[in-house]
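So, subunit A:
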Amino acid sequence: MGNIVPSHGAASALPYLTVIILLPIIFGLVVGVLPRDKAIVAKVVGGIGMLATAVLAVAIMFIFATGKSGYQMVTDHTWISQLGISWHFGVDGLSLFLVVLVALLAPIALYGAEEKYRTTSFISWVLILEGACIGSFLALDVFVFFIFFELTLIPTYFMVAGWGGKERGKAALKFFLYTLLGSAFLLAGMLILAGLHQSQTGTLTFDLTALAKTHLTYSTEVLLFLCFSAAFAVKTPIFPFHTWSPLAYKESPIAGAVMLAGVMAKLGTYGLVRFDLTLFPRASYRLAPLFLTLGVIGIIYGAVVAAWQKDFKRLVAFSSLSHLGFVVLGIFAFTVQGLTGGILQMFNHGIVTAAMFLLIGMITKRTGSWQISSLGGIQRVAPVLAGIMMVVVLAGLGLPGLNGFIGEFLILTGTFLIHRWWAVAAAGGVILSAVYLLWAYQRAFHGTPDEGIVSKMKEINFKESMILAPLIALIVLIGVFPAPMLDRITPTVNSIVAHVDSANHVSPPSTGAKSTLSSSNGGGK
Partner candidate 1 sequence: MTVSVSWYVILGAILFTIGVVGLLVRRNVLIMLMCIELMLNASNLTFVSFARQHQDVGGQADVFFVLVVAAAEVVVGLAIIVSIFRKRLGATADDLSSMKG
Partner candidate 2 sequence: MEHAVIFIPIIPLVSALFLISFGKKLGEPLSGWIATLAVGGSFVASVITWIGVLGSHGIDRTFIQHLFTWLPVGSFQVQMAFQADPLSVTMALFVSGVSTLIHLYSIEYMHGDKDFPKFFIYLNLFVASMLILVLGANLLITFLGWEGVGVCSYFLISFWFERPKAATAGKKAMIVNRIADVGFLMAMFLAFQSIGSLNYSNLISAAPHISHTTLTAIVVLAFVGAMGKSAQFPLFGWLADAMEGPTPVSALIHAATMVTAGVFLMVRLSPLLALAPGAAHFITIIGIITAFVAAAAGTSQNDIKKVLAYSTVSQLGYMFIGVGSGAYVAAIFLMVTHAFYKALLFLSAGSVIHGMNDEQDLKAMGALRALMPMTALAFFVGWMAIAGVPPFAGFFSKGDVLLGAYQQNIFIWLAGVITAGLTSYYMGREFCLAFLGKRRWEEKPKVKKAARSSHAAKEVHPHDPGFKMLGPILLLAGLAVIGGLLNLPFASSLKVLEHWLAPSLGIAPTPLHAASSSVQWVLAVVDAIVALGGGYIAFAIWSKKSKHPELEPVFLQSAWYIDATGNAVVAKSGTRLAEISADVIEPVVIDGAVVGVVNIAKFVGVGLHKIASGFVRREALVIAGGTVILLLAVGIRGGW
């Protein structure tokens, strides 16, 4: 097997990772017991917790050593020895920016879309969700991953059920059950894998590194792969397991939608890379065409359906389906460019979707509606808000110079190397995303505003612009100068791709004139 998971990466003197996971959770619990009638206290305490987490995340980003593929800042303590479960965390190029994303989006989501009622508990839930997401991204023990993965459901459930729109009950229930059903298969797969490992080695463990060494027959590997993937496919969501998302995004409060689409969707794609590719490289490789196809269908279908949405939040849901299709494509391309693009695109999608939802929230707060049809001409009344929305839309449709392009381009480049026709089909999504985004923009922002809009719609205020500023800055910065991120992602990607390739006895696709002359098939099959 490959060199993907060195059993112990660089351990760190300070338990950064434990702290960054527990910090928001503890703050969340503290906020949860604060007096309910004083929202301001909760806001301040929650704000401190989130700020500290964000600072720590940034610190981790800087401490993170560029050019290394293994896990860094590893923490490993026995937790439940009887079950072979350990408090094992580490960060690598795959998880680094996702952690930063969570730490960044949580405060932005919360303070960008404040809830008027029961603020205290809402803040508490957001903090717990933040901790759970960070925990999921950093866990190197499958069990620990799973429980954090599941823990994310609870805050989300309550955020949707407690602060959502009129169909919030149904939405929360559907979201919860659908995801839980997927997780059920994950848990089953995990238990069976651990059981097989135990029968081979005699030790019960859920450690990712150890489990990756389990010998599996091909058919077992495929079954387990499908079990794991079921959970991730629902969470992402990958077509056709997405039907919970439009409802959940629509009914959820804005902050919840930001977290759902911006952060939690990444749990699915992250899981695909971290677990499916690591544990089941052969099955992943052989079943890649299936996932590539689903990814492409998602790209096209999501875009087509998004075009017909009359509701801004549903539109974002389907656009997410489309964008995450690209991520899936990149993951299962098994090229360095594709996977790097996929990982970068996870981050990008988080930023762009968050900004999109926040803007929708701002519009909704003013006009009381997120129906596209009831808007129109906003650009005349609120040009700055419209301008920011335009930047976000352009990032969404992959304009070069903005972040969305970098991810999509790398994904398509990487996919094209091995799976040419999937890339060609996926490129259709580039067209369609322009269609639905610009059409929606035209309907809501162009045209002459009616009296209702003129009287209700106000320009973005200072606080709102400050909340959006970091997102817009990142959209541009990543678009222009993505190298710092790519330098941190690529080494990990190299080792993952090498792991998959070596498990399948294939060599990476070659590029360049020389190889084209020497061998006709440019790598892979």
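Basis for inclusion: all candidates are chains of the complex that A comes from, given by their letters.
Operating definition for what follows: a contact is a pair of C-beta atoms (placed from the backbone, for glycine too) under 8 Å apart; a residue touches a chain by one contact, two chains touch by 3 or more; residues count from 1.
Being a predicted model, the structure only gives us computed values, none of them experimental.
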| item | value |
| --- | --- |
| Chain touching subunit A (counting every copy) in this complex, out of 1 or 2 | 2 |
| Candidate 2-touching residues of subunit A, taken from the complex the two chains share | 178, 240, 242-243, 301, 304-305, 307-309, 336-337, 340-341, 377, 379-380, 383, 394, 397, 399-401, 405-406, 409-410, 412-413, 416-417, 423-424, 427-428, 430-431, 434-435, 438-439, 442, 445-448, 480-483, 486-487, 490, 493-494, 509, 511-514, 516-517, 522 |
